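Here the complex is missing a single protein chain, while all its other protein chains stay put.
Then we have chain A:
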Amino acid sequence: MLKLQKLTKTYKTGDQALKAVDLDVPSGQVLALIGPSGAGKSTLIRCINRLVEPTSGSVMLGDVDLTKLGAAALRRERRRMGMIFQEYALVERLTVMENVLSGRLGYVGFWRSLTRRYPQSDVDEAFRLLDRVGLVHMADKRADELSGGQRQRVGICRALIQNPALLLVDEPTASLDPKTSRQIMRLICELCAERGLAAIINIHDVALAQMFVQRVIGLRFGEIVYDGSPNGLTPDKLTEIYGEEDWEATIENVEGEEVEAAE
């Protein structure tokens, strides 16, 4: 469903963040993208919805090459890709409901969105989603009154109300405590399963990734160095992705405490 071909990103500074990445994501597959800081994980998912312009290569979403689209067509395709952020990226001064409904901006006109007159079906769907993540009683609260875990749930609702085919998830748990991190990861994976969504999840926490996903991609210096099942991540493989370190604790503790794998 999503196919990256020779995707390359070179920043103006000359840093090559992505070096001809090829990746094929079938529909409904949830995969984790791991790698050290600066490996190009964030750049990779931002090149897919073109928050960052790729330098060359193509991104095929279904039959559409996203890299070739003009501004209007790109906006239409962005509706099919929901995005979830590390620092939640909610509009802090708007209410929870407004934040969720902002996921529909690609579908409603400017004046309707400005005067907050969303179609009733959108509002119904927003209530359904808020109910699903257990926040329906918070609908009228301002986003900055919520805790980290609650904000991330609102972020998830905002992405899902777009009715996307693909979720791009950028470090969803990096600002959360270990328990909330697991709950958020579980929620994302459950919702993907319910709706048959594919997802690319950037994540620092190798153990957490192994717990929830079917496929792991290891990125190092902008190149894919591992592509396989979570169980195939041996100490040797982790050394190849992250560099020399004692990995036994990380792998043994998959069922135990959270372990910060990346520096």
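Going forward, contacts are C-beta pairs under 8 Å (C-beta built on N, C-alpha and C of every residue); 3 or more make two chains touch, one makes a residue touch a chain; residues count from 1.
In the analysis below, contacts and distances are computed from a predicted model.
From the set "Peptide/nickel transport system permease protein", "Putative ABC transporter substrate-binding protein YesO", "Cytochrome d ubiquinol oxidase subunit II" or "PhnE_1 protein", the protein name that UniProt assigns to the chain left out of the figure is "PhnE_1 protein". Among A:A20, A:M60, A:L94 or A:V123, only A:L94 touches the chain left out of the display.
Residue A:R78 is the one among A:R78, A:H204 or A:R220 that touches the chain not shown. Interface residues of chain A with the unshown chain, by the touch rule above, are 49, 51, 75-79, 81-83, 85, 87, 89-94, 102-107, 110, 113-114, 155, 158, 162, 168.
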